[in-house]
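Here the complex is missing one protein chain, while the rest keep their positions.
And now, chain A:
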Amino acid sequence: MKLTVRRGGGIAGIVARTELDANVLPPPDAAVFTAEINRARMRELPDPPATSGRPDAQLYEISLEETGLLFSRHYTDDSLPEDVRTLLAWVDGRPERIESIEQ
């Protein structure tokens, strides 16, 4: 299971990508990762209505790849659910994450 987060928009318009693969985590941490993903309920909840249109709002695309399936959710800083924000904070705190800037 791999999570890919793209953050764009903002004042810069630069897109930053963060990836975390459960396979590279120690098993206990992979279990926490799975639990955080489940708590975020991204599979069940559709994209929130587009509430952007705010100048320089941060835009998020969060993609989850598992057993050959891939789906993505889109949020703005306004619409980012609190559990998804918690998930992102957990991912951002993992040293195993891979970060890059998309050109």
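By definition in this document, contacts are C-beta pairs under 8 Å (C-beta built on N, C-alpha and C of every residue); 3 or more make two chains touch, one makes a residue touch a chain; residues count from 1.
Definition applied: contacts and distances are computed from a predicted model.
Going by its UniProt record, the hidden chain of the complex is named "Neutral metalloproteinase" among "Ligase-associated DNA damage response endonuclease PdeM", "Sugar ABC transporter ATP-binding protein", "Protein kinase domain-containing protein" or "Neutral metalloproteinase". Looking at chain A, the residues touching the absent chain are 6-16, 47, 50, 52-61, 74, 76-78, 85, 89, 92, 99, 101-103.
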